[in-house]
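Notes follow once the structure below has been shown.
Of the protein chains in this complex, one is absent; all others appear in place.
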Amino acid sequence: MDSILRYIQSYLDPRVKVSPGAAGNMFWVLVYIMLVFAGLSVAVIAMNWLERKILAHMQVRLGPMRVGPHGLLQPIADAIKLLLKEDLMPAAADSVIFWCAPFVVVLAAFTVFVVVPFGPAHAITDMNIGILFMLGVSSLSVLGIVMAGWASNSHYPLIGALRSSAQMVSYEIAMGLAVISAVLMTSLNTSGTGTLSMIGIVQAQQAQGVWFVFKFFPLGLIAFFIFAVSMVAETNRAPFDLAEAESELTAGFHTEYSGFRWSLFFLAEYSAMIAVSSIAVTLWLGGWLRPFPNSLTGNLWNLIFSLVPGATFLFLGALCFFNAARMPKHPLFRIQTIGLAGFGVVLALIGLILFVPAVSIRVQDIFWFSAKVAAFMYLYIWYRGTFPRYRFDQLMQMGWKVLLPMGLGVLVLTATAGLWPIIEHTLWHP
Amino acid sequence: MTDQTTLPHLDLDSGEKPFLDANELVINMGPQHPATHGVLRVILRLDGEKVLGLECVIGYLHRGVEKIGEHRTYTMFNPYVDRMDYVAAVSNGLGYCETVEKLLNVEAPPRAQHVRVILTELNRIASHQLWLGTHALDIGAITPLFYTFRDREEILKIYEKYCGARLTTHAFRIGGLQYETYLGFEKEVKNFLNFFRPKIDEYEELLTTNRIWVERTKNVGVISGEDCIALGVTGPVLRASGVKWDLRKAQPYANYKNFDFEIPTGTNGDTYDRYLVRMVEMRQSVRIIEQAVDALPEGPIMAKVPKVMKPPAGEVYHSIEAPKGELGYFIVSDGSTQPYRVRVRPPSFVNLQALDKMCRGQLVADVIAVIGTLDIVLGEVDR
Amino acid sequence: MAPVATPFFFYLFAAIMLIGGILVITRRNPVHSAVALIVTLLAQASIYLMLYAPFVAGVQIILYAGGIMVLFLFVIMLVSIDRSLRERQFNSQWLIGLIAALALGGLFIAVYLKGKNIFPERPLSIMESDNTQRVATLLYGQYMFAFEIASLLLLVAIIGAVVMAKRRI
Partner (left out) sequence: MESLLHISTLHYLVLGAALFLLGVIGVLTRRNVVIVLMSIELILNAVNLNLVAFSRMWGGMHGQVFAIFVITDAAAEAAVGLGILIAFFRNKETVNVDEVNLLKW
């Protein structure tokens, strides 16, 4: 019993600076898996609510307002509705594959998070092939989409599946090229080769003192741009949501799905969005690093930046209180007001806990990482509110004729820029 | 009989081409499809994603409006015409009232004419707003829809205040107006104009220079001016193809000749030009309304019209420029209280004929865009 | 990190691979075969991980499961399979083929029984942590020429596939 406790506590030692997977601590690996997946589910639920609210406010409407204060409980109501719905399967569908497809998509979207580094010690594990693993596993979701479209045995899903898989396969190439140019940058300032490990990539940015998006300006920025475009295409979101173009193909590959299995597709779509955003954050935006980790150093700056997470939550809590105070003073609104105020209290409490130095030190990496990912999530919503939809041939043209050559060019130029000292040396001193 | 009822299936042994090499794939779009604006059914013949040709199947919303007209008195039929193009009900009413007035040989008094112009032009704006919202939604931009509906609401409020109805207004009567304008009508209309002018810029900001929007609409659904005339296409579609033909100028009715406005025309005849033409038309409508409100004369609102209308036997055709194109009424009178025959020339129905011509050789996604840009209302197509 | 419970995972993945392989060659519907093959490939990627070859495992997932198998599924969907479902699944010389294959199997068994001792189990310290780097060094160093030839091969394959599959060039 004692040894078990010691085994558990050994990882909590602040001197441990590696992920539980790398430390070989199975207990904490399991804990982290559960934490990550629970956090992911909460994030998807929150994203659902935020998307509807933000999109609504962009479009001069209110969005969900009825279920809970400001519609806060709407996603939960939706989830319950989906779970209670009848699970239909078309008579002519291929039952085994129809049954498997949503699980394949969800598995692919969730497994990716095994290597996502929320902090130097906050990843389930650190893999030597981290980024390759992420790209590979997320590309498996194409299989699920193709299976779903084919197994439905219906025209619209099949066309939708063919469209979306063609789209995902083609944009994967541009995406891969952009990723490689970022991986190339990790090999600079080191004696040997670079690294594919997600944690290693962030550490390389820390060591080089610059986020890769600003490295070799504007090369890093262009690579980041290529990735940012193709990650939207990769997740089949607006303006590249042709596979689900409601005005053309009703709902694309999941037209025949309903209830629980449809909600799995939904879950997978949103967690895939979070996954690709975390790749972008890790590769170009310095992962868990706080802003200016190298230039604004010293105890004072450390203290100021360690206060940001708590302050953010306090601010959110205050926002809740403000809105609770603005609620109509009518007995019918009493429960809603109390609920909103209670939500504010919870947020404020989290904020206060985050002010505790011991907690703040351990958690601020996660905060910065999540904040950066959240910015990407906001971008996704913003795109959806602003852009019309591309046509299929224009989409393919953009992938193959614009992003792919750009990616190749950036790759070559990055390599050249990285080797420039050597090239220069040979040029002037042959 | 048995041969008729079996479904056609892909019989590989009889030498029929299989899916992969099939030159044609027939897809049925509608009548229940989010993008066909009501109950239009389009049978598409496709080669992969390319449209080889298409056929429209209409009649799902047929209510026999013309036939009903033969069994109602002239006054009683007036509200029915509102139900044809329910998006531009006021224009329909104007056309009908003017036609019967022509038959009766009466003319509405100037004040009535001015109010008619104001309400009809407001209606043109409302119709174009609805078109813009749904068209953009079809192409994938969801936000303009909410913007246009927000602003269209203000127009509907004016209607509601004027005649109690928002959509199918029945605003005009044969010989003039039923109601005098309400107190503060001019002010409210002017307020709306001031409110609305920057809103057009807002719509344009979202779309006009949006790269994706331009790529999706430029050179899509191109139709030449000659083809338009040959097919009888009218309205903004015709003008976008470069033909300067607007009945408000060509055969001025009401008192449009007193107002100063321009007719926008396009050059390419593609979806983008049609979009631009309609945007300018909204601005021109604002201009017309402004002049009409400023010059709103005092006086009676109803001409001398007999209680029981018995127009002299004969026939009359009169057309106006509805938001969607030339809206014509052909009425044959046999001297009784009911028309012998009412025939409507609806712009949507005639414009819809151009769909096949505009879509050939384009992609499936373009068909959606072209249906949107034609601005059809199925209530009017099927009547 | 040392692998845990090696025998358990080995037998698990081996069983998945073999069952998947059997399904590949026995299913009537090619889509089912393809799905079984994907399962086999993924199990094999796990086996690579157990063999301290994470880079090969990653390539296996990204290329085989994510690339080649998607191609297979695409083609299966394009060629209508309705007819082939109703047909005989095995060709006329299936018996001879089976006997020949089993003879080959017998040969394998004989070889492995006899030569058991030439495959020693040497506990080697291949570090997992720099596997990718070492593969890269070899690939871009010693095997540079082979690497270039492989890229040429891929180019030829791309052009060949396009020429074959396009209806009108």
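The first chain written gets the first letter, and so on, giving A, B and C; residue counts start at 1 in each chain.
By definition in this document, a residue touches a chain if its C-beta (ideal position, glycine included) is under 8 Å from a C-beta of that chain, and two chains touch if they have at least 3 such contacts.
Predicted model, so just to flag it, every value in this text is computed and none were measured.
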> If you put the missing chain back, which residues of chain C would it touch?
Replying inline: 6-7, 10, 14, 17-18, 21-22, 24-25, 27, 30, 33-34, 37, 40-41, 44, 47-48, 51-53, 55-56, 59-60, 63-64, 67-68, 71-72, 75-76, 78-79, 81, 83-84, 87-94, 96-98, 100-102, 104-105, 108, 112, 116, 119-122, 124-126, 131, 134-135, 138-139, 143, 146, 150, 153-154, 156-158, 160-165, 167
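The definition used in the following text is that only the chains that are shown with their structure count from here on.
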> If you average the Cα atoms of chain B and of chain C to get two centres, how far apart are those centres in Å?
Replying inline: 62
> Counting in whole Å, what is the centre-to-centre distance of chain A and chain C, each centre being its mean C-alpha position?
Replying inline: 31
> Which residues does chain C have that touch at least 2 chains other than itself?
Replying inline: none
>> Can you pull out the residues of chain A that are in contact with at least two other chains?
In response: none
>> Under the definition above, what is the set of chain A residues touching chain B in their complex?
In response: 55, 58-61, 155, 238-239, 241-242, 245-248, 250, 384-394
>> Looking at the complex, which residues from chain B come into contact with chain A?
In response: 27, 33-35, 49, 136-143, 145-147, 150, 206-207, 210, 212-213, 215-216, 363-366, 368
> Tell me, which parts of chain A touch chain C in their complex?
Replying inline: 21-22, 24, 26, 94, 96-97, 100, 127-129, 132-133, 135-137, 139-140, 142-143, 146-147, 150, 158, 162, 165, 169, 172, 192-193, 195-196
